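Structure incoming, see below.
Rest of the complex left out; these chains stay put.
Chain lettering (A, B and C) follows the sequence in which the chains are written, and residue indices restart at 1 in each chain.
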Amino acid sequence: MTTQEGIKIVTIGGGSSYTPELVEGFINRYDELPVRELWLVDIEAGREKLEIVGNMAKRMVKKAGVPMEIHLTLNRSMALQNADFVTTQMRVGLLDARVKDERIPLQHGLIGQETNGAGGLLKGLRTIPVLLEIAEEMQELCPDAWLINFTNPAGMVTEALLRYSKHDKVIGVCNVPFNMHMTISKLLHADMKRVHINFAGLNHMLYGTNVYLDGEEVTGRVLELLGNPDSQMTMKNIAPLPWNPRFLKALGVVPCPYHRYFYKTKEILEEELEAFKDGQTRAEIVKELEDSLFALYKDETLDIKPPQLEKRGGAYYSDAACNVISSIYNDKKDIQVLNVKNNGSITGIDDDSAVEVSCVVTKQGPVPLTIGELPVQVQGLVQQIKSFERVGAEAAVTGSYDKALLALTINPLVSSDDLAEVVLQELLEAHKEYLPSFFQKSTI
Amino acid sequence: MTTQEGIKIVTIGGGSSYTPELVEGFINRYDELPVRELWLVDIEAGREKLEIVGNMAKRMVKKAGVPMEIHLTLNRSMALQNADFVTTQMRVGLLDARVKDERIPLQHGLIGQETNGAGGLLKGLRTIPVLLEIAEEMQELCPDAWLINFTNPAGMVTEALLRYSKHDKVIGVCNVPFNMHMTISKLLHADMKRVHINFAGLNHMLYGTNVYLDGEEVTGRVLELLGNPDSQMTMKNIAPLPWNPRFLKALGVVPCPYHRYFYKTKEILEEELEAFKDGQTRAEIVKELEDSLFALYKDETLDIKPPQLEKRGGAYYSDAACNVISSIYNDKKDIQVLNVKNNGSITGIDDDSAVEVSCVVTKQGPVPLTIGELPVQVQGLVQQIKSFERVGAEAAVTGSYDKALLALTINPLVSSDDLAEVVLQELLEAHKEYLPSFFQKSTI
Amino acid sequence: MTTQEGIKIVTIGGGSSYTPELVEGFINRYDELPVRELWLVDIEAGREKLEIVGNMAKRMVKKAGVPMEIHLTLNRSMALQNADFVTTQMRVGLLDARVKDERIPLQHGLIGQETNGAGGLLKGLRTIPVLLEIAEEMQELCPDAWLINFTNPAGMVTEALLRYSKHDKVIGVCNVPFNMHMTISKLLHADMKRVHINFAGLNHMLYGTNVYLDGEEVTGRVLELLGNPDSQMTMKNIAPLPWNPRFLKALGVVPCPYHRYFYKTKEILEEELEAFKDGQTRAEIVKELEDSLFALYKDETLDIKPPQLEKRGGAYYSDAACNVISSIYNDKKDIQVLNVKNNGSITGIDDDSAVEVSCVVTKQGPVPLTIGELPVQVQGLVQQIKSFERVGAEAAVTGSYDKALLALTINPLVSSDDLAEVVLQELLEAHKEYLPSFFQKSTI
């Protein structure tokens, strides 16, 4: 790292509406994390958004008075040269693709969501080849740089990067652990610092296995509080369907908001079908939100992150990214919940697979804490999603229709091999443009 | 073993309509397996059936001219004294309980079946305490005897016996592997001896990982043949819903008939709901079959197993039991597919858990062959069912309502925690009489 | 923990010559670790030393001006009442026993040392029953207190405590990791803070698997420096025999000073036999050192730790203990190298075994970092010592002569079953008084 002269950060998908969060994160941490250059990279289709967001970023930096250079470019290779950290937050196919990921499965009575089930698979198929290409470029242009990915489905994407890329400095980040920590602290009426949670599982399949308040275990109390229908922990993009309190007690560990997809499949599906009818799937809502956000960003007097951004759902995503970058840079050795190579941390999951666990973040990167065996009652579901992620990643890399069909059929949200085939064919066709490896040969 | 004087076998649930199969099995093997005494044991409620079947058994033995004594008794302890092998084939609550296991879940839109999902759990909760009691008695009265269980759900039952009983000479048997071997041989137009299949998984979740014909691998060919809708492999109790051929090819290993519950959930459910409406669930059909079988058995001129028995669905169950008994007795060291302690055979499954794998059967009992890692695409589902079986077994042993709710909610055939609670409460109430440990304390 | 009123610490073996180190450690950390009461406990045979050291401790506290109460007692149970932390540093049989541990094996041509080989086994056999008794008392009198053990052989002792005691709040500490860190930093001419080492292995069988300077890996450079005969890393009690530089390079990881016993067995033995002839084994030297230390401690004007203590060999032992206590108390989440339950941290070692690895120390105790597979070239030796520790711990707990003979014969420093028996019988006889479980029944 050429850190003596300050840090060079490259953000791929820099035209994202989230970018002001990231910029704010770097500004707030400037004292400990002196970013010299922030390169916002996007593709031709994102040129306009990149300019809007980029100019906003420049205003933010100016207002803050920090000597951080903002570079805007469509030339990814030039940006990657000698980077110290690369963050990725792209959406291949933009929000229109997300609309399809959500609506097509629902048309066939299946849950439609961009990180789970059929939609999650398709997002993975589109995204993984692009990220592998970036990792390959990094291996050449900035081999010592860390790739910090927050593109979903982060579990499958990290799995693919760890297994199929030579560039092994890869970390997947997500805002779910932070949200859980914050929500649980609120439920306990305690400052977050007083609350310690052991986290283990996969991305969007994360469990808080033990919760401590001032060093005393309070997991049972937290589960009781979460069982109260008035105090639901959730995310902007997940309906706050209440947990069955008896089940929560029996589960014995704290589920993450996304676990509703698996333990409340029926209710989630009903709720989604309702939104589907009303043209109010999450993608459609987000499209409107984004439009209004970009309208705001265009305002040349705006030089701070607008409060409206929080509704967007990715709150704390950039905090997660900034924190891991700062801890590596400063050798902080603090504990963060990250997607990394398992290497034996969770017993029974392949050493080379991605897991989301509490890690110590050192200058050499994150080291997972030893988790040991997951509680028996959650082992099975975690393994099933891991099978899905591994087969899905293989499908993305090989462009194999059969592997994609296999991944979809073994997904617990998909209830039939024949139905899987129908939905898959429709989704592949709809995303044809972004799936070159599936279509350059006659796979169907 | 007091084998010098011939073998003593005890069959608990001796009044079952299957018993003539077992008796025929012992008669046919008399030369290699000289059964001196066969004790048919039943409970008061089964006294009449025991007498009908027992007399039929006596006629069969007489007709065959073998010196096998048939004893009928309601006194289990007396029967167990110095037994060499004990087989168990009981149905706690009789067929009426099975009707409830099937119909109650269907009333709530969930699959109703006696070995999977909600029905399977309830059958486990009723059966496991009785089998643990038998194992405890064996430990005292015939500590060297093997317990050969073919009571369903055999996976969960064997799990419970291996984990919670001191009597560790326990084997679970099932007719699925034999049926798969036979069907695949037929598809290949080959004698069964020419076909060799590596089997691995759990009970009713068994995969043929490799199929060989005359030593040459033909797994791909078999999957192609099975993908033909005209050549479906199934069991008497499972609708022969055709597999999606593309999925089958992608799966790469041969699923068992019961896998339809997981890979064709939607279709199975639709088919069951149809039967439900018509009062033609499997239990209801079996009830009629049993009535007509017992009518036949009453005929004092009948002294061979009637061909009608085959429709009953358990064909080859008793072959499986007779074969394992004979191989232990004769130290045959042949390969059989049995439910035994994993002990490292399948990587990633707890050493102390039950698995269904190819074993070498020696005088010291079955030794599983080394399987290693299951293919990634099936690992997840197998682990999920294993989690269900382990939590279900714990619920049965502890009488814990919470554990039962947990087991049900994590079952992939149950789509909601709230729905699980509704169905569980109804099922527990319906089977109250046979669930003393759940009701002696105020658990609900 | 009744921490609002300050911390209660109990030091068993309080009459040790090391105690001033510990007292100094608590004084220096008083701001972050307010010790209210320090109870020094010893046995009748140690009464005089306890008084000498205890009075010295009182003078040290007074001089420092911290409100720490020093209590001296022979009544262990009274001391343990409501303790927060218990440290153990006893020597069952005192230094005379160590003389035997060292000299008897050497009489038979075997290495004599108090933590390895025959001497280590015998020290374990004497010590483990006493520590298990303490743990049992703690379970009753201070169930939330941590037992911080620095009695050798710390590996076998921690193994025994983790496996055979219900009190699972147990940590083994050692000064080897600190010494390695310090020595390597000196070799690199760098402040310790700039040097980061990943540590993994067992007690006195610890490897530095990677060394980083300012975040850059320098393991190869360190091995080259250590191969220089003029820059040997060692401990006070281990002769600084130079490593073969080519071997060190090939080993690829940094061995600890005690590894000389295994990779330089021949040279160590020759060196010990020399000392043996001269009556200058380590125990004999230490006896003299202790005598002169206690002579110093008697001086009522001495109120600081005398510099001579450093020669004693246990430098930084008490630092290790104070640091872990402070990190638990303050929830520091810093990284320390401790003996804890493996729980999957090192692949291939039993989950329930003790390992010495880098841990994050939280308010809930230490959590090992995930190590994964040890490099193949060191796996075997680590496993062999682990087998020795496990069988040795079992011998200590059961008082089984056969298990003791087994442990000794499988130790790589013992070259013959017959010789093992001769040496074992002589050692058992010599330590008869301190091995009640071996002699109350007729085991030989």
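Convention: contacts are C-beta pairs under 8 Å (C-beta built on N, C-alpha and C of every residue); 3 or more make two chains touch, one makes a residue touch a chain.
None of the values given here were measured: they were computed from a predicted structure.
Whole-complex tally (this structure file, single sequence, 3 chains shown): 4 copies.
One rule holds in what follows: only the chains that are shown with their structure count from here on.
Put simply, the C-alpha centre of chain B and that of chain C have 55 angstrom between them. Listed in rising order, the residues of chain C touching chain A in the complex are 1, 196, 198, 210, 212, 214-215, 217, 331, 333-335, 342-347, 351, 360, 362-364, 367-373.
Chain B contributes residues 243-244, 246-247, 249-251, 263-267, 348, 376-381, 383-388, 390-391, 401-403, 405-406, 409-410, 412, 415-421 to its touches with chain A in the complex.
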